[in-house]
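Of the protein chains in this complex, one is absent; all others appear in place.
Chains here go by letter, A, B, C, D and E, matching the order in which they are written, and residues are numbered from 1 within each.
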C-alpha cells in the first residue's frame, strides 16, 4: 500500500511534468480542490504562517479543465514556448484515515523546477497535504493543500501545479 | 527494517520542520552529538575536505535543550518571526553495524530549505552520517555528522539543524 | 527488485560523489553510452525540447576511462581542488522491458549539487532515462540519457556526471 | 489631439539603468502620494501592517483616538527594523538591538537606562519614528514623504470624482477581504503601470484565451469604451455594453445591495457604473485598480460575480517589481458573496491565474527585448488613437480629460508625460 | 618589434567595472561586424534563428527572394520580443501583447484595427523591426548596427584571405552540423577572446593532460607555428608539423573529399592548410574559430577526424559571458563522417569536455584574481615574443602581419590595441 501510494504520486508528478494533462485530470476525484494558502510572517511562532483566507490559488477540477483547455490554445502566450517542469517528491508520510471509505492523508515535501527556455530554471519548494481515496478500486487525488516556502514568490514559482 | 529507518528519519525531519522540538529531543540518545565539520579546499583530491578540528557546530543533547529553551523565549530575536524550515531527505544508505547492540550506520543526502519571511528561501545541501541504535525496542539517533556542501555558508544556511 | 534497483542507483551516485571512479566504471556495461542532448525552446509544445543531434556530452565507457585517468593527473587543473558533488535521486519509475534478457527502463529525477570550494555550490536538475541490465547475475548500467532542465547551463552545471 | 503636444516616449535606458531607478525612488516615489493600506486592514487600536513606499519600509498602524499613522520601519537609534512581521496587533514596537521602545504612534516611549546613560537633558521627542504625511479617502490610506506636496485631493485633481464613483458606490463602504499578498515579477514597474492606465488594446490578443473560454461573458459582446485622464498622471478606462438588450445595472452584486447603492448614488455616478463591464485605472504613480464581473470560472464558480482588485507596484530593481494584491468587497455584502468574489478574483486576477500569466509574460518579454545599442534607437510607439475618430459621448458626464475612444494610448501618454515631468526630463 | 610601439595592457578595472561593459556594448559591439549565424542554419524561406548581438536580441531569418535579414527582436510598438524560441520556420512574427504582425523581412504587415484606431494616415513602413546591416561571406552571416562602419571585406582587411582558406577550402562549401548551443561561463569575455587570438603558450601547461592521454596524436610531435594579425584586431595562429616524415595533407577528412578540395585550391591556400595541425583565431571582436584533427577519444573514436568549431562570445556581465558553439562540416562529406566529426568536437571542445574545462578553469581563476587595490596596480604582461628570435619563413605566403613565432603574444597585443582604440583609450 505504501509502495502503491508512492508510485501513485510519482506517476501523478510524471504526468504533470510531461504535459499529459488529460491523464492527470483522470487521477482527480470529482470534488478535487487545489489550494495554495498565502504564508505570512507572524510574531507568534505558535501561529501557523499559512493564512486562513488569503490564497495564491484555489482551483477545482472543472477550473483546471479550463486551464488545460487554454494551454492547448495557440494564444496561451505564457505557454509558448511551454515551460519545462520537474517535480521532486520526497518525505512521504502516509496516514490511513481509518473511516469506512479507504482514504489516506498523505504528506510529502516537493521541490518543483520550472524553466522557460532559454531562461535559467527557477526552483520552488513546498509541503503538500494530499487526501487520496480509493474509488472503484483505483486511487484518486481528492484534495491538495500546498504549503509554499515563500511569502513573496515569483510568477515563475507560481506558474506550476505543485 | 529499511522502511522503519526511513520512516524514522522522515518523521525526525518532520518534527524539526514543524517545530516540535521536545518530541525531537525524545528521538535522541543521551549521548547524542551533532557535529558540522568545516569543509576546506585542499590541493590533494585524496584528502577529505572536512577538517578534523574546525567545526561550524558541536552540540550535545543538553546543549540542544538550551537551544530550544531559548527559542521558546520572547527574546529569541532571530526566531521572531520563526523561520520556515523544510527537509528533503534522500539517498538512504543503511549499514547494520553487526555488533551485539542493534545499531545502524545510516547515510543520507539532505536538502534543507529555510525561509525567514518575507525573505526569499535559502537552500543548503549536505550529506549526513547518522548512527541509529535501538534501545528498549525503540530507535534513537545516537549521532549525526553533517558534511556541508559549502565552505563559506551563509548565516541562514547555518541556522538550521540538518 | 524495486529495492534492488533503487539501491543500485543510490550506490552508483555514492561512488560518483565520493570519487570512487574505478568502482563506478565497474557498474557500466561495456557498451555504455552517456548522452546529454541540448534542450532548445520550440514553438510547438508537442515537440520535445531535446534536440536529436545537438548534445552537451556523448561519452562511451572507454572515453570515461580517459576522463578519470585525467582526473588522477596532477595537471587536471579544473579538478584541483576537486569539486564536491552530491546527487539527490528521486521519483523512481521502473519498467521491466520484458525481453529475454533481464533489463529495465528506469527513469529518475536528479538534482546534482556541485561546489568548487570556496565558491558557492551550484545546483543542476535533470531527468534521467537509464537502461539497466542484469549480466551474470549483477546489475549493470547500459545507457543513460540526461534531460537537463536548462538551455544555457553554466560550466559548473555541466562539470558533473548526472 | 496632435502627437506634437504629447510627450515623447520614455527612453529605453530608463528601463535598464539602475541610476534611473535611484532617481525614481527620489523624484517619483519620494514626492507622490502613495497608497499603503486600507483602513479595514487595521480596524482595532494597535492593529498594524508593514508595507513599502518605494524603497522605504513603513509601518501603518491604528493609534489611540482612532488615528492612522504611517512611519518608517527603522529605529532612530541605529536603523534596525522595529517591526518584522506582516501584520498584527501591539501596544508598542520594541527594537531588538538595544531595546528602544516606540508607541504605535511612533513616539519614542522608552530608552533602557535613559537617565543614567543619556543624561537628564536627552529629549526623546526628537527621536520618534519618521512620520509620513497621511490622508485617508474612502478608507484608502495614502502617504507621502514630501512636506511640500499638495494635499491628496489637490494631487488627485479631477480624478477624485472617479475614486468616489469607484469606492463610494456602496453606502456601507468597502473593506479588504482577507488582506494583502505579494508576488515578484520580471519587468520594469512602469510597464505594468502603463498597462493598467488604459490598455484595452491588448485584451483581444493577450487575453484571447479568456474569450475563447467564455470567461468574459457579456464582456465578449458589443462593447464601447472611454478613457479619462488627469494631468497629474491619473488614468482610468471604462468599458461598457452598447447592447440595448442588456438591463442597466452593475453586474455581479447581490440584488438588494446594488439596488440600494444605486438608488442612493449620485445620478451621474449611477450612469457611470451602470452597464459598465470593466473599469480599470491607475492612481499615479503605482496604485492600480480594476473592477469587473466575470461570468464563469468552473462549475463551482458559475454566474457573474463582481470583484474589485487593487494593486501596488514597488520596484525591486530596474528589471523586477513587486506586485501587492488586495481584494475589496462591499462591507454589507453577505459572507458567502464575499467569499465568492474572492474566489473569482483569485481565478481571474490572482498571482497564479492564467489571465495574469498572459500579462506577466508580456512584461517579461518586454524586459527581454530592451536590448542595448539598437534598443536605445528604437523608441516605443504611443500613437494609438492619435488622429483616429472618437465615438459618441459617454452615457455619463464626469470631469477630467475624457477621450471617447476605447482603444487609445491617450492614458499611456498622460502617464509618460507626468513621469517625465517629475523626472525633470521635460521643460 | 619593440614593445614601445605596442599598446599597454587593458587596465584590470576593465574586467570589473559595469560601466566599462556598458561602454563596450556601444563602442565595440555597437560598431563592429558581428557573426550571428551560418546560412545553413536557415536553408528554407521562413527559417529563422534567434541570436544576440552584444546586448541586443536579434532574429536572423531567410526571406522571400532568398535574402537574409538580421533584425532587433523587439516589437516597434512597446518592445515585446516578437520571437521567443531558438529556431523554427514561420511566415510572420506576431507580437503577443497587442498583435502587431511583422513579416520575416521585418516589415510591419498588420496592426489590429489599424484604420479605425490609428487613422488613415498611419504609416506602417516607419515601424518595421529595426534592421541591422547584413553581409554574408562563405555562408557566415555578419551584421552591424553601425551605419558608418566600412563594409565587411574592408573591415576584415587582409584577414579575408585567411577566412577564404578557412571556410573556402571545400568546393561544396561548409554547413553547420545540428545547430548552435550555448553555455554561461565565469570570466570577462575579453579573456576568452585573447585566448583564441593566438595563445599557443598555454597548451603545454593548461592542456598537458591532453598530451598525456595521447589525444593530440601527431600534434604532440615536432611542431612549429606562426601567428598572423591585422590592425583591425583579427588574429590567427597556425601550427604545423616540422616533421618531414609526415605526408603533406590536411588531416582527418575523407580522402576523396580532401583530395578534390586541395586539387581545386589556390596553391598558397593549399600550402597553408597542408600539414597544419591546428588553426585557431579570432575575427574581432568576438568570433572565435578553430580547426584540428584529434587522434583518439576512446575505442569508439579512434583515428584522426577533423572538426571545425566556431564560437561567439556575448558578455552577460563584467564577470560572466555566454559562449555559443557551432560545428561546421564540409557539405559534401558523408553523413557518417559528419556525425563522427561532431562526436570529436563534442569530446574535445564541447562545453562539457575536459579540454574545455582546463580553459574555463583558468578564465574563472583570472576573474577570481582580479583583486581591487593591489590588482589595479598589477597590469597584465604582454611581452611574450618581444625581443625573441623568429623562426624561418612559413611554408606558405599569405597577407597580414605574419610573426614567425609559435609562442608569442603578438596577437594578444593586436587584440588589446584594437580594443583600446575602439574604447577611445588610445590616441
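Heads up, the rule we're going with is that a residue touches a chain if its C-beta (ideal position, glycine included) is under 8 Å from a C-beta of that chain, and two chains touch if they have at least 3 such contacts.
Bear in mind the structure is a predicted one, so any value in this text is a computation, not a measurement.
K.L.:
Need the list of shown chains touched by the one chain that isn't shown.
P.N.:
Across the whole assembly, the hidden chain touches B, C, D, E.
K.L.:
Could you tell me which of E:106, E:385 or E:400 touches the chain that is not displayed?
P.N.:
E:385
K.L.:
For the full complex, which residue in D:11, D:46 or D:96 touches the chain that was left out?
P.N.:
In the complete complex, the chain left out is touched by residue D:96.
K.L.:
Which parts of chain C are in contact with the chain that was left out?
P.N.:
So the residues of chain C touching the unseen chain are 77, 80-81, 117-118.
K.L.:
List the residues of chain B that touch the chain left out of this view.
P.N.:
36, 38, 40-43, 51, 53-63, 65-67, 69-70, 73, 75-78, 151-155, 158-159
K.L.:
Can you name the residues of chain D that touch the chain not displayed here?
P.N.:
22, 25-26, 29-30, 53-58, 72-81, 84, 95-99, 112-113, 116-122, 127, 130, 132, 145
Everything that follows uses one rule, which is that only the chains that are shown with their structure count from here on.
K.L.:
So if I look at the partners of chain C and the partners of chain D, which chains show up in both lists?
P.N.:
Under the touch definition, chain C and chain D have A, B, E as mutual neighbours.
K.L.:
Give, as an integer number of Å, the spacing between the C-alpha centres of chain D and chain A.
P.N.:
The separation of the two C-alpha centroids amounts to 31 Å.
K.L.:
Any idea how many Å lie between the Cα centroids of chain A and chain C?
P.N.:
Comparing mean C-alpha positions, chain C is 28 Å from chain A.
K.L.:
Residues of chain D touching 2+ other chains?
P.N.:
84-86, 182, 205-206, 361-362
K.L.:
Which positions in chain B touch two or more other chains at once?
P.N.:
Each of 80-81, 88, 90, 111, 117-118, 123 in chain B touches at least two other chains.
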